[in-house]
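Beneath this line is the structure, given in structure tokens, with notes to follow.
With one protein chain withheld, the remaining protein chains of the complex are depicted in position.
Take a look at subunit A:
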Amino acid sequence: MAETVDGKKDEADYKRLHSFPLIRHTDMPEEMRVETMELCVTACEKFASNNESAAKMIKESMDKKFGNSWHVVIGEGFGFEITHEMKNLLYMFFGGSLAVCVWKCS
């Protein structure tokens, strides 16, 4: 019993420590990267329970800002292989368990 309580505490701790947005891989220029990351964080926080809506919001904003056409995947467990335009990829973690991948390919 005590172990599960501790386990829960540990999980809460690590979730807290790991919830800051962390970029895993990107080749975007500085400004674009900052803007995109902020956008992703805003979207994920807004639609915390619905990944589809968050992804929709990100994709539509990116299309408006940076041109056609962007693709966004948000989830907790997936593997992927994509072709993207150079200098237009952002792959980041957020909230301890969420992974967001944003790329442009028309």
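One rule holds for everything that comes next: a residue touches a chain if its C-beta (ideal position, glycine included) is under 8 Å from a C-beta of that chain, and two chains touch if they have at least 3 such contacts; residues count from 1.
Basically, contacts and distances are computed from a predicted model.
Enquirer: Which listed name, "Cytochrome c oxidase subunit 3", "Glutamyl-tRNA(Gln) amidotransferase subunit A, mitochondrial", "Transcription initiation factor IIB" or "Dynein intermediate chain 1, axonemal", is the one UniProt assigns to the chain that has been left out?
Expert: UniProt protein name of the non-displayed chain: "Dynein intermediate chain 1, axonemal".
Enquirer: To test your reading of the contact rule: which positions on subunit A touch the chain that is missing from view?
Expert: 14, 16-25, 27, 37-38, 41, 68, 75-86, 89, 91, 93, 96-97, 99, 101, 103, 105-106
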